[in-house]
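What follows is an incomplete set of chains from the complex, kept in their original frame.
Chain IDs A, B, C and D follow the sequence of writing; residue 1 opens each chain.
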């Protein structure tokens, strides 16, 4: 067969000459398709961002309130006999409350406010943690006994809510925690500058408090818990994930074992996170005897959970590196290992970092597995004392804390849960910023 | 290996608020570290509790129900033989609806008729035909039936079924019809009573009371089942219904006037007493009058104080185990 | 404490090994790198690895064995009587606590090391003494416990010393071995690379181990479940209605159905939006838009799912009811409450957008420019190029991203609980409430039922079944991807 | 439009035409190309006559490819690349805002210097262009177009048994011919070929040259080549580039036998550098 025997469409052009400035019908159609396609793209991004804005709006509008807090200024006379009596009782703090009450009454009358409220009623104005604050101070500064010291006591959640507009006068009819008389008092105290609303550092830096003291609860300790967990996750899942991907993508022979690993990894991605919790409980706590509620265990469980995400994204981007790059390196006598670590890996970096960003985001926000290894609940209201403690001492984590708060009865916790989400997101962005910057630097086309 | 020095507690999320209040106060008032209180459910807590004795296991399990015999057996098999049972009080279960809606005063029969899958109409067992509360009881407004009841994972559901639905079933006399249909089998008849309708008017809530509240928020016709403590903290959004004419409160429940409540417990491994620092002190602190008594912080928060608290205190001090 | 000392010593030895190995290799080649088989640094790494790997393995083994040996030694000192009273385990933990307390006391300077080894309960109130340095004990210390604790300290001290000697000995031996081998003809690079390859392989094997761990942690309870509940009813039952009183019906079919249904809807939302966003960001958007839009979209993946759940329940659900509910926009009465398959699926889809968009964006970006040029040069529009050249070339990566999103959808709980409800139902109507396998695993696991009852054990069987189902789906996906893979260049 | 035409006239009339014999298909004036800071094409004026072959020659890196890529605006895809000046095809400014580069590229086809087959089957590689331009109505039409194009490019015999095999699995020269087939399958008016024969053996080269000769009757062809013999064999006019400048342009014979510029002379006699 020779070419000449065939009718050639080239000698009789199928398209007639046309002006470039006048767009022909087919091109118009194709351009419309192009415009549509691009519009889909724009709207996809816009839709995504709109949802983000909607969610952020919900988060911010519900949660910003948690960042301010009402305090009541009370000068308290640290009377030795009263303190000694209090120290003798079973529930010492309840006696300290009485000491505060005395001071509080004095402060009120000094400001020219008189009230016929009984002690219980007065106590409702202030957090029940006030007594603990006082006791702690006394134990730490025995030399101050006998003097009068002015404290900024945290106001109770209802009073705080009143100043934030969350608690309304008419809502208090059925409320046994506060009534309208209290609000009158608050109004007067505000005039007298006894109550102040300030930025709530305690919320950012403090520890969790029990259900009866929402006003005292803070994210600090759980932030530390999340920090140590993420440290474990990052230090384990990134190197292990990348190493596993390199092995699978570059070294593994094509055989059933490789397929088995491959299927396994994608399957692990679909394992519900709570199952990882079951695994963590069985393996790390019951078998390996690691302590309960420890961020180390949480980190290990979340590492296992994050690995598939990192491996899948890393493998996809390793696959996307053109073979000619590998050839080039091998051709100058680089070993396979060198060609991968020197050339392929840097080119796959954006994908690896994306996997890390998404994987860590997921790990940071995960609650269910923590439920089973004991990191959800009311956990250690103390900060870890050192590095080792940070990994091993019982602690909660931010999402667990938020989840707990969201369940609690007092509406003030609801506000805190949203506030906690704000902190979590800030933490997330801080955590990812490095990866995002790095990714931009590695992104290139060839 | 480092020795553990704080008490470890796990279990019921219903007991958790009370346990956390006590744990916090315990940490503040004693030299012992604040105990760790995990949540995760009564069952999960008891399961952890029964894995064995030793440092690596928890010391106390909170439970919103009594431990089951089968569980006691498993415990014993794993070496957890001596268990101290501590009843801390009662959890009141209340019915509440949106604060701006009409108020209700229910009887168990109303709930049975509104929610049961089948009811007896004119002597015949039929699929529940009622769509509004007025259909159930002419005294009620014509508000569509929409009930948010605890899901089957919750212990509260059991109480709700027994003390409200079955009671209503008995009160209406429908149970006799079922018994007849089942050939005199009382168990089967009760089961028939308890089966809730699945046409969407009764919604199971597997989450917490906050979820129930959120659902009422998005559907104002809804009536939900709550814990007393939860309701008392949210009186700005909810109004509570009376049951058989009694308004639920810590007092009416403690006196037994209000019928729907359940006891709350915690269980201590006796073997851990003397090993884990502060364990016994914690238990005694918990049941002391200043804490669990009617004027203590727990009652303040919504726990119905146990009228027989003194006996519990004694048992704790004497380390009386179950079955002794 | 001494553990970190050992680790530091080993690290130091490794560093020394690096320097020595390197310099000896260089020396053997007369300082001329080119005469060496491998780069000098490989000889260094070889030595460092030879120091670290054997000694760390020994250390790990030691850490596992020593406590067992000591435990046995000390346990033999405990009298039957005390074991009778509680349990050996508890007595031993008391012993350990006292031993730790003595350590702390010595450290704090409250006792000399000698005293700690020789005090007797007869003469000292140990609990008090330890209490002074902040060590809380559960009860008074009896003499048996104290002696056991002292023995424990003794053994632990000896053990620590031996451990130091043996582990560091291995390190030094490894160093010497590697040093002697560091010769110009020694294939250091090959050795190091082989070790690295083993490390890579073991990293990949973690996936297998995890799977094994999951299966093992589920299987016993699953078997237990099938012992109390008939398997056929579980796999083929069309009703899911657990109840405490017994007589539960635990059919998995409605749960599996809803899982697939919700995941499908979620993907139907996430894949188009995510893919178009990825295409737009990588192909059309300028670097500025891209550099802020991509990380912002990724925030969607970081918002805790409880927020999505509330968003579903309070915002999306009511909107859908307004449209499809009684007296709604469309005048149809298809929707009862805010919870529905559609609500949950839609919101889940939003959460999954970044999974699809970010990963696909990276992959699309990695397609070589020559492919685009080839297509554009033929007069293809940009969108034609994307659809017909770039997407096929990027397909394996995109499928990976979609699978990841699908996996996430299957494993999600919070959104389902709040968005789709808690009641299991077998229905085609996407506006009805249903619930998924994962949601039920969580609820049965955290529920109040007796932990030995089928209602609680079913969680494990559900987990196991879901595991197998997704495994089958993944095998199918692997097969499909293999078939349609296109390799550029 | 008015204003632009205005400028055109001025610009074009301001330059002496280099080849007034034939009506030029492509007219370039004062073309400048920058890659960021790098000034790759400097002030190039050239007229490319219709229905003939023009070859660009010059040392490597002098800007041949760059200039060629200006003619169908392929440079648009390089971010750092900036084009100035005016290029007209059939009197229409191709850098006019109204011009659709897609239509332009359909009219001005291109074969790239590095063969870049799509990761698709051989058949799909060739069918791609006709499909997007709607050139085939039926499957048989399409098959005919593909087969003809492959034959023209001299590849058909070698691949006829494996039209479904991936185009990336071909040898270097086969890939190059595949790309040629792909370009002619859409029958553009102008064909730009960037070293189409560099990877080809003499026989395949001869076939492609034959093809070029044949195509010349209806098409305008611009070819970049390193082989002066090839330029001499196939082209009517030749342009010599050096360091981004168009040094000399004219009838091929003249350029090779009687170059005006010292640099051209040096280059063609191999006396360069």
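As a convention for this text, a residue touches a chain if its C-beta (ideal position, glycine included) is under 8 Å from a C-beta of that chain, and two chains touch if they have at least 3 such contacts.
Keep in mind that what you see is a predicted model, and the values were worked out from it rather than measured.
This file describes a complex whose protein chains occur as A x1, B x1, C x1, D x2.
One rule holds in what follows: only the chains that are shown with their structure count from here on.
In this assembly, D is the chain whose CA centroid lies farthest from the centroid of chain B.
The geometric centre of chain A is 31 Å away from that of chain B, both derived from CA atoms.
In terms of their C-alpha centroids, the spacing between chain B and chain D amounts to 83 Å.
Note: centroid distance chain C to chain D, computed from Cα atoms, is 56 Å.
Taken residue by residue, chain D touches two or more other chains at 102-104, 106-107, 132-133, whereas all remaining positions touch fewer. Each of the following residues of chain B touches two or more other chains: 1-2, 13, 33, 40, 44.
The touching residues of chain C, counted against chain A in their complex, run 189, 193, 196-197, 199-201, 203-208, 210-211, 213-214, 216-218, 272-277, 279-281, 283-285, 289, 291, 293, 295-308, 310-311, 315, 350, 353-355, 357-359, 361-363, 365-369, 381-384, 386-387, 394, 396-397, 400-401, 403-404, 406-408, 410-414, 437-438, 441-442, 445-446, 460, 463, 466-467, 470-471, 473-475, 477-478, 487-489. Taken in their complex, chain A has these residues touching chain C: 30-31, 33-34, 37-38, 40-45, 47-49, 51-52, 54-55, 58-59, 239-241, 243-244, 246-248, 251-252, 259-276, 278-279, 281-283, 304, 307-309, 311-313, 315-317, 319-324, 335, 337, 347-348, 350-351, 354-355, 357-358, 361-362, 364-365, 367-368, 371-372, 399, 402-403, 406, 417, 421, 424-425, 428-429, 432, 436, 440, 443, 445-446. For chain C in complex with chain D, the touching residues are 369-381, 384, 388-389, 392-393, 486-489.
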